[in-house]
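Yeah, one chain of the complex is gone here, protein chain that is, but the others are all in their spots.
Up next is chain A:
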Amino acid sequence: MDFESPDVMKDFPGLYASEIHKTKSNDPEYSDDAEKVTKKDILIGKRKDKKDKKDKERGYAALEGESSAEESYEVRSPSKSKKSKSFKFPTKSREKREKSREKDKEVTEKKKDKDKRTDKKIEKDKEKCKLEKKEKRIKSEDWCDIGEVLPIFGVSLKLAIEHGRCHDGIDLPVPVRACIEYIEDYGLSFENVYKVSGPKSKVLHLKKLYNQREHVNLLDYDVPTVTSLLKMFLRDLPEPVFTSDLLIRFEEAGAILNVAVREKHLKILVGNLPESNRLLLSWIIVHLYNVTLNERCNKMNVQNIALCLSSTLQTSQRLLTSLLFHCPALFPNTVLEHYVYPLTSTSQLPDDPEVMEQELLKQESLLAQIHSEMNVGFISKQREELLWEVQRIITQLKRKLKTAHKDREMLFEKIDEQHVEETVENEAERSTTPTISSEAEVQSECVEETRVIETDATAEAPVSDAKLSDSSSCEKSSLKEVEPPEVPVSVPENKLLNNALALLQIKNTFLNNLKESF
């Protein structure tokens, strides 16, 4: 099959561009029911389905609820949901029936062997049923699927970012980050990347996992599946990434013949985009640009990429070609940073205060998201577990940061003290006979901190904690002439610094051990 030839589009009308129409039509294979179902449907018509799902979740929660953090991590792993799916291509409505039957069977089977163990939990669930009935109407959404009420796919970019938030401050939806990361790592030399589509069933399955906030490991999938997933996300955006308002002006700018003028206009337009649109566009274009840079391996030059993705991006090939051509100028500062998920309680906490601060921000972002999801009614044992776990990590991070800051303060104080001490020694050497000088050195060694602190007040040295006093010092008078920062870093100071650092490290390992023992 000649993928290079544009004729391929005629032979496979559903392959690229026309997929967009397919999605918009009612083809049951591509339109997943999630989007077609209203909240009311969810609450009434699909109750049974919901309930099954719920029970499944509860079932896990019952097993993992009282277990170690290690296992609660497993709850977030993709394995369970993957197992329960088959990748067939059944026809139309039959598929749905089969699916639900399959599901029912599965659930009953699962229930059977879990019944004994979940007795207690079911009792609790029942109580919860009652309780939630009494609570606000919205709470009954507990029985529906978060992926159907707060999906990441098929909603506005703003909502997609909110629902699938990356907690590292780069506000793109998780699947976008994940797909780009994956393709950058494994797809750049894949022949006909973005041209070859992945199996729809797998793509839809991935979409579902993301919508349901399941942990997804894209490494279990191949390049075409992942590129198709990213394309699906972009295609499902209700508004083009260029925004409806600016799209025409983008098109006009992309058509300008004069290269310099074109670049200037595109630059201005990019600057006019809302922040999240600009971010998404920059990532997409920079990424696609990287793909075209590997044209020799993947056979995808600018024209091919523009051909394959213009309809996905709801734009013309010409505009896309222009954007790729001007990519380095338009997005000079875009770095496709890997997204590292917030830590779980099984992972070691970082030791570097700066990394700790970053992690703290991530965890707090995650916590806020859990709260907001719970506040609209998505309350499950699993989510509650997660809430406590994240809260615990935040508390630990804060405590660890506090100790780290304290340690650092102490370290600085020590260094400052050492500065003064050095000065004192230098002065002593300069102003006295060798014999006395060595005496002074010996003395300074035994008296150590005390003497230095005493001199502090006079010397205006940055030592602040002058609590102890010792009158043994005799160099006071000469100190004023010495500026402590000018003293070159000497061996003993380095030694002290190293010692302090070693001490810090020991303390950290000790803290980690302590943490583990909990």
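Convention: a contact is a pair of C-beta atoms (placed from the backbone, for glycine too) under 8 Å apart; a residue touches a chain by one contact, two chains touch by 3 or more; residues count from 1.
Methods note: contacts and distances are computed from a predicted model.
The listed options are "Translation machinery-associated protein 22", "DNA-directed RNA polymerase III subunit RPC6", "small monomeric GTPase" or "Electron transfer flavoprotein subunit beta", and the UniProt record of the chain not shown names that protein "small monomeric GTPase". The chain that is not drawn here is touched, among residues A:159, A:374 or A:411, by A:374. Among A:162, A:295, A:351 or A:384, only A:384 touches the chain that is left out of the view.
From the options A:215, A:392 or A:414, the residue with contact to the unseen chain in the full assembly is A:392.
In the full complex, chain A touches the hidden chain at residues 47-48, 51, 54-55, 63, 65-68, 71, 74, 80, 113, 115, 117, 119-120, 122-126, 129-134, 140, 143, 371, 374-375, 379, 384, 387-388, 391-392, 394-395, 398, 517-518.
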